[in-house]
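Excluded from the complex is one protein chain; the other protein chains are retained at their positions.
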Amino acid sequence: MVNQLLNPVLLIVIPLGLAFSIPLFGLISKKIEKFIPTVALLFNLIVSVILIPKVLVNPINVSLGGFLPPFGINLVAGPVGILFTALIALVGLLVSIYSWDYIKEGAKEKYHILYLLLLTGATGVVLTGDIFNLFVFFEILCISSYSLVAYYSDKAGTESAIKYLIQGSIGSAFILIGIGLLYGQFGTLNMADIASKINSIHSISIFLPLVLLITGFGVEAAIFPLNAWLPDAHSSAPSSISAVLSGIAIEVGLYAVVRIVFTVFGASSFLMFFLFLGVLTILIGEICAFSQDNIKRMLAYSSIGQIGLIVFALSINTTYGVSGGLFQLINHTLSKALLFLAVGYMIYRSGSMNISSFEGMGKKMPYTSLAFTIGAFSLIGLPPFVGFPSKFMIVKAALFKHEILFTVLIALVLFATIIEGAYFFRVIQVLYFKGKKDDIKQKRAPASILIPLFIFVGLIVFLGIYPKFMTDVLNSAASELLNRLDYIKSVIQ
Amino acid sequence: MRKIISAILLIIIAGGITLSLMKIPFGIPKTKVGEYYINKGREETGATNIVTSVVLNYRGFDTLGEITILFIAALGVGAILSLGRKRTDKKEKIEPTSSIVYTGCRFLFPILLLVGSYIFIHGHLTPGGGFQGGAIIASAFLLIYLSCPGKRVNEKYSKITESLAGLIFIVLGLIGLAIGQEFLFNFLPKGTLGTLLSAGIIPIIYIAIGLKVGSELTGIIDNLIEKS
Partner (left out) sequence: MNFLNNYIYYIGAFGLVFIGLYILLVKKNLIKVIIGLSILDTGVFLFLIAVGYINKGTAPIFSKTGLNPKNMVDPVPQALVLTSIVIGVAILALALTLAIKLYKHYGTLNLRKIKEQRW
């Protein structure tokens, strides 16, 4: 019975079933609705953590309906998939505990159902092995995030949501055209099957679907020219949703791009283009963040910069580079979620989103400000937090290539890090060193808001001091992405 | 200026797509997966409508995702419009519709429900299925909204129908997992080809999908009329 519970299908189906049943629970009692996403995500976290040692040995293939691929849909639970699932479940669990007390107005039942379905869509994207199934779960992720950005239906929220929706839908149409072109040429929809038939990307009939798919998934992954929606959407959403959008949604979009480029197409020659695009994204993100007054917009631009850094690290195309990129992804998820959660509560207490209104919060809300400071230090890359080993791996990977190009690019990346440090230190200075010395009455935040902050801080410190905990998983994940022939062999015997 | 740049961009993409389409000739059988489904579909699933067996049996997981998306759309419309003013707040005099509209819509309502139900119950035998039938049922309710102003569908019952129908789909899939096979395994007997009670779990799932889609689209229409 326990072995049956460890089937990767249940990672998607149990949260989906619980989400469908939340209205029925709501008819019994309105108070238990907010606990159901927490239960579902706890289940996901436990199952995915138990599965991690098993998939490091051998990826688990699940054929749905009993039909073998390519005639049926299959799920591929490999190191990359289960690592992402565990990350999604962890962050989702902590943010759902935060939302118990943070969401006070609006249609609360619908918020919790949409939140659980967003995370289910994200889990489905990282576990599937079929390209149209990837598109369907990706749409579940996108459509729930459109609805959640507009949750408060105020002026800013609806404007950001409509712009996000229009750009996202154009991206989805491009993905469908790409899938149609691939199906017309190869006759199958299974990713491993398509990968076994593609040998080079030099003919236009293979290059064009690659470009269309990257553009389509890239809208959600916020790669440079396609990220115009991001600052508005992440700053107008409720803060718990901003945490999940910045921490999970854009990472999952990036996973889809990476899966397409590395595994399906094997387009190593395309990665040089991504190298430049990544560095351009970092510079634009950090420079725009520096000039912001609204703290959530500043954090949103910082997310753009970090995605550029992850893209740069992944395009270095060596084991060190790809593991460094994945580690930086974990760092960004944990730190950015922590930052948004802390900022959310600070905005609630101070009433406005301008940085200048946070004067003296270091004394009025000591725990929350401490959490913000630790998140900021980890994002910049200071020891002993998890940002330091991840950035160190990326710099080392770039220098190991022994090429002038990489040295110049990594110098630009470090320059962007300095700008990042500058704007975060400006906020920390406002928190701690400004402010009138009058009313120092402290009011502690409720426990359900402080507990997620503490757990995030604990994880960031633990992984920063002891990064070897993750190195096995990261190396297996990197080798799964780099060796596409092993992936193809493990799916289609 | 904006028009010129857009036109140039679109021409470049059009050129690329034309060159790429040369590789996909029109009208020639090209796929091995499609042929397998047509040849083996009847014996493996028991449905005579091969599109239904692809949608519900071979690629059933996509259909699960699809009903989730419709659920999200209904929730999103409800959540965004929930802070709006209700139409019943304004003390306006609701004008009754003319007698032709009133009688005609009430006459058509049960006929449309019957047609919709027929389409989704026979989804595995004739063209159609849950989504098409559900849309027809929702259009029947739309006619009632248009012709009898002031009548509303009971929200509690439509919520219960939605959630129960979705749960039936998932429970049927989990039963397949519990008996030792994979998720969404077709475990009921396949029956004789071409009769109503054939094809295992496919008609049951389609009935659930038909009711779910019908109540969801009705909920969306109700939200748009009442709360805008």
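Order of writing sets the labels: A and B. Residues in every chain begin at 1.
Keep this in mind: a contact is a pair of C-beta atoms (placed from the backbone, for glycine too) under 8 Å apart; a residue touches a chain by one contact, two chains touch by 3 or more.
Owing to the predicted nature of the structure, the values given are computational and were not obtained by experimental measurement.
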item: Visible chains in contact with the missing one; value: A, B
item: Contact with the hidden chain (one of A:41, A:89 or A:177); value: A:177
item: Omitted-chain contact residue, chosen from A:20, A:43, A:98 or A:146; value: A:146
item: Residue ranges of chain B at the interface with the undisplayed chain; value: 2-3, 6-7, 9-10, 13-14, 17, 21, 24-29, 31, 33-34, 37-39, 41-42, 48-51, 54-55, 59, 62-63, 65-66, 69-70, 72-74, 76-77, 80-81, 84, 125-127, 129, 131, 193, 220, 223-224, 228
item: Interface residues of chain A (partner: the chain not displayed); value: 132, 136, 139, 143, 146-147, 150, 153-156, 158-162, 165-166, 169-170, 172-173, 176-177, 179-180, 183-184, 189, 231-232, 235-236, 288, 291
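By our rule, only the chains that are shown with their structure count from here on.
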item: Centroid distance [mean C-alpha coordinates] between chain B and chain A, Å; value: 31
item: Residues of chain A defined as touching chain B within the complex; value: 4, 7, 9-10, 13, 16-17, 19-24, 27, 62-67, 70-73, 106-107, 110-111, 113-114, 117, 120-121, 124, 132-133, 136-137, 139-140, 143-144, 146-147, 150-151, 153, 158, 177, 181, 183-185, 187-189, 204-205, 208-209, 211
item: Residue ranges of chain B in contact with chain A within the complex; value: 16-17, 19-24, 30-34, 36-37, 44, 57-62, 64-66, 68-69, 71-73, 75-76, 78-84, 156, 159-160, 162-164, 166-167, 170-171, 173-174, 176-178, 181-186
